[in-house]
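Sending over a structure as structure tokens; questions will come in a sec.
For this view, one protein chain was removed and the others were kept in their places.
Up next, subunit A:
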């Protein structure tokens, strides 16, 4: 019942002319950005965040716009994967495997429309599950004490370390760098300045917008200059083929399975579209009656699975962000930071205190998914034209957009040097195989982590055993150990099996 009344109040917000307009703009801009080769959802949201902030919109409208860009970009990523064989980001890699062979057979139109339908189903199933489970999780999380929050955060970082990137220690070190960056500035509890070295520009802390633009906008720009491809990429023609009802019937179970798997992977902290699309593709390949032999040669199941999966994950990642205030992926970490900019603290109380934001966002996602399907089916050709923008023009535009965004918020030229320095730092991290998402997660969660730790110890009067004194926290620490130990144990078992086989 709560869900129904919540949703109807949400639709009342989302259907306001301004918000409806912003959903459409966000979805359109997101698809455009997502279809640019090399720029994925996280870069797109990062580059446009300060501009959205500078527009002076109310928080729910700004969030609706940014979320539209986020899942729109998740949608658009498939276009360059299919037509160019160049994925926009890690989440779109699996889409190239069967999408590009289809396009080479002259069925690009069919591949694009089928993947649009799969994305639509993945996104819609995710938002339905979110409306059902989000409030439940929130009403459970309301009972969390500060000590439980500390445990939850430990679990989030454990799952991040275990599931993201190749080297867990590097992922952890990246998250720690984010946490350390977050300690710069005046400590809110005591008024003591930490690590400011007397520089007035950072007394209030390093602005979240600057970290995001630096790490995800400028670092991407430097990376694009480094790997700049001189030869022209071959853009395959879209042609006249289109998805048939039979195709959809063939993949209906694939889509359903992949959407569900994608959603649950998205909910886990730290894992997002890239893990979801890899897992769903692998699952379908294993379930294939032909033993997966046609996968990689243009199998429509192999195309539908990762697309349903990564859009499901994009929705799933929103759940912990909205209900716990703990983002499920790098991109939702940016959305969470965006809410903090508006002085809205996401978390279990948001469904009660700021229902217009929580439910408005959810309702806008129903509308956005339909809009994306409608935009994408007839206009694939227009988006495909974006792929022909040469990199030599695209690269400077990133800097121009980033500068507009950063400057327009505070009007401080010092910030422009900061984003260049952070961009260089982010580029070095990428070169050394550090994932950047943990850094931003650490940065966003730093304040919350420290606050909850200090609050917990204030409650106990300095007794550290409060951290392990509730059922919730013990379960969470147990899960944290499991999520780190199980992959290690599996890898060791696999290695010993290979050893005995050989």
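Note that contacts are C-beta pairs under 8 Å (C-beta built on N, C-alpha and C of every residue); 3 or more make two chains touch, one makes a residue touch a chain; residues count from 1.
One rule holds in what follows: contacts and distances are computed from a predicted model.
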Options "Fe-S cluster assembly protein SufD", "Cytochrome c-type biogenesis protein CcmE", "Cobalamin biosynthesis protein CbiX" or "Tripartite tricarboxylate transporter TctB family protein": UniProt name of the undisplayed chain: "Tripartite tricarboxylate transporter TctB family protein"
From A:16, A:128 or A:177, residue that would touch the chain that is not displayed: A:177
Sole contact to the chain not displayed, among A:86, A:424 or A:479: A:424
Positions on subunit A where the hidden chain makes contact: 51, 54-56, 166-167, 169-170, 172-173, 176-177, 179-180, 183, 187, 189-192, 194-195, 218, 221-222, 225-226, 228, 230, 390-393, 395-397, 399-400, 403-404, 407-408, 411, 413, 416-417, 420, 423-424, 428, 431-433, 449-450, 453-454, 457-458, 461-462
